[in-house]
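A single protein chain has been omitted; all remaining protein chains appear in their positions.
Chains here go by letter, A and B, matching the order in which they are written, and residues are numbered from 1 within each.
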Amino acid sequence: MDFILQGLTEAFRLLLAGDEETFSAVAATLKVSCLSMAASLALGLPLGFLLGYLRFPGRRKIRMVVDTLLSLPTVFIGLMVYAFVSSRGPLGEMNLLFTLPGIAIGQTILALPIVIALSATAVESLEAGLRTTLLSLGAGKYRLMTGIMWEARHAILAAALTAYGRVMTEVGISMMVGGNIKWHTRTITTAIALETAKGKFAMGIALGLVLLMIAFAVNAGVSFLRRK
Amino acid sequence: MSLYRLENIEQRYGGKTVLSIPDWSVAEGTITGLCGPNGSGKSTLLRLLGFTDSPARGRIFFRDRATDIYAGNLRKKATLLPQESYLLKRTVYRNIAYGLRIRGEKKNQRQRVAQALSLVGLDAESFAERPWYALSGGEARRAAMAARLVLNPEVLLLDEPTAGVDAQSAQMMKQAAADAHFKNGVTLVIASHDLQWLEDICTDIFYMFDGKLLGKGTRTFIFGPWEKTGDNGALCRLADGQVFLAENAPKDPAGAAAAIEPEELSLHLEKQDIPPEKTAVKGILVRLALEKHSGRLRASISAGHTEFIVYPDPKSIHRKGFLPGSPVWLAYTPQKVKWFGKERRP
Partner (left out) sequence: MKSFIRFLMPMVLAAAISAVPCLPAAAGDNARLLMATTTSTDNTGLLEYLEPYFEEAAGIDLRWTATGTGKALELGRNCDADVLLVHAPPAEKEFVKNGYGKNRTQIMYNDFVIIGPKSDPAGIKGKSVLGTLSAIKEKGAKFVSRGDDSGTHKKELSLWEKAGLQVPEKQNWYIQTGQGMLPSINIAEERSTYIMTDRGTYIKYAHERGGNPPLEIMVEGDPVLRNQYSVIQVNPENCPNVNAEAARKFSRWMAGQQAQDLIGEFKLMGKTLFIPNARQ
C-alpha cells in the first residue's frame, strides 16, 4: 500500500509546483461550491429561520419533508437536474448541461435541506427563553429576528460548514451534470474518480488530500471569524 | 388611575387554559407580590404584564390605554426579568447595553452600564468585558437584572429573581429591587417563593393557583393532595405525618387548594391550652418578625414543611415566652377552612 505515502508526497508536489490541471480542478471546485453555497444560504437561512421560529399548522410536516430531503442521494439529484437541463429538458434552452452553474444548481438542491434543517434546529433550540428576553429588553419585530439569528450564529455557521462539506465532497452531481470535462467542469472529486478508474491510486489520494487542505483552510478561516 | 387593569384575560398554551383573570389591577407606585406553586400561572401573568406575550382573550389596559405587544413603546416602560435569566451570547457590557442600543440611547452608555452593574454589586472593571459564559449562575442573574435596571423602567417585573442563586446574589437582587422602588419610584411586580421577602416588602400579595388569582392578603395555603373523609370533610397529610382537617370540601378535593386566614389560627404552648372546639397540629415557631408596611407582629410556624402565618397578640407572645424554636400547638377550626377548587375542564 505504498501508494498512500506516494499520494501524500504527490499532494504537496501538485500544490507547490502549481500543477495546472490540479489548479484547474481546484478552481472549478471552489467556483461551483461558492455559487451553490451563496444560493443555498441566501434561500435557506430565511426559510430555516421561519421554519424554526414560526408556529403554524403543517410546520411539523414541512419539517419532516425537509429532514427527509437530507438523505437525497447525490446521483439522484444529478439525474433529476440532468433531466431538467438536458437539451431535451424543460431548461434545455439555458445550456446549463456540462457547465459549472449547472452543477451549482444540483449542489444547491443538495445543500438547501441541510441549511434549512440545521438553521431551523438552531433557531428552535434557543427560542424559548430568548424571545422573552429580547422582547423584555425592548426589541421590536425586526430586532427580534436579527437578535435570534445572531444568537444562533454559531449553530448557523456550523450548518453552513456542514453544507459546504457536503457540497465540496459530492461526486454524483458533478459527474452527472458536469460531465467531468477537463479544464472546464472537472472538479477535485470527479478528478479523483477518474484517477481511480485509471488506476492511478496515488494521484487520487493526492487530490483527496488537496481537497482536505482546502476544507481545512475554510474551517480555519471560519473558526477565526467565530472568535469574534 | 391604575397602572395595569386586566379585563377577562385568558391565556392558553397548547389548547389548555393556563391563566384566567376576570378583573385585576395594579396600582402605580406599589409593590405587588405573586406567590403560589409552580405552574400556577405567575410567569404567564408576568409575561402578559411585560408585553412579551399577548393574551388569548381579554384586554390589558396600561394607564387606561388598551395595549398590543408590538404597539408603541410599552415595552420601554415595563421590563421583565424572566425566570430563565437568558444572557445574550456577547459580553456582559454588550448584554447590558443592548436595551440602550435598541432605544438609541448612546449618551453616557459606558457610565450607565457601570452604574447598573454596581447596583447589583458587580464591579464594572472586572465584569464588563467578560463573555456570557464566564459568569456563575448568581452573577448571570445579577447581570440580567442590571440589563433591566439600566433602562430606568417605570415598571419592573421580576420572575423568581432569587430562585436558584447563592445567598449573596439573592441579597443583592433584593437590595437592587428595593432601591429601584424606594429611590426611583419604580412599580414592582414580583413573583417569588420567598414568602418572607414578599411579606416584608410588598404592598399587596396575591396568591395564584391553577391559573387564577385567589385574592389579596396573607393567608396560609395548603395545596394538598387532599383525601376525602366522610360526607364533606377532607384531610391533607403534612410531610411529618400529621393530618390537617377541613370541612365543606368539594366533591373531588384531590387537586384543590385550601386556605386558612391568620385570624383563624391561635398559638398555644401546651396541649391542654387548646380550646376544646378546635383541632390542632404541632409545629415549631420558626420566625417572629415585624411586618414593615402594617406594623404587625407576624409569626411563622412550620408544621411538616407547611409554613402557617399567624398574627399573634404581641403581649401574649411576651407573657408566655414564645421564642423562635419553641414547639407550639397551632389550633384551628376545620369549618373555617376556605376552598379554592380546581375546575375540571374538558
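Going forward, a contact is a pair of C-beta atoms (placed from the backbone, for glycine too) under 8 Å apart; a residue touches a chain by one contact, two chains touch by 3 or more.
It should be emphasised that the depicted structure is a prediction, and the values quoted were computed from it without experimental measurement.
**Q** The chain left out here touches which displayed chains?
**A** So, spelled out: the chain left out of view touches A.
**Q** Using the touch definition from the top, which of A:11, A:25, A:77 or A:100 touches the missing chain?
**A** Once the missing chain is taken into account, the touching residue is A:100.
**Q** Hey, which chain A residues sit against the chain that's not shown?
**A** 30-32, 34-35, 37-39, 41-42, 86-89, 92, 94-95, 97-101, 146, 149-150, 153, 156-157, 160, 179-184, 194, 196-199, 222, 225, 228
The definition used in the following text is that only the chains that are shown with their structure count from here on.
**Q** Return the distance between the CA-based centres of chain A and chain B, expressed in whole Å.
**A** Comparing mean C-alpha positions, chain B is 51 Å from chain A.
**Q** Could you pull out which chain A residues touch chain B in their complex?
**A** Spelled out, the residues of chain A in touch with chain B are 128-141, 143, 147, 150-151, 153-154.
**Q** How about chain B: which of its residues touch chain A in the complex?
**A** Answer in residue numbers: 47, 50-53, 69-70, 75-76, 79-82, 84, 86, 88-89, 98-99, 102-103, 144, 147-148, 151.
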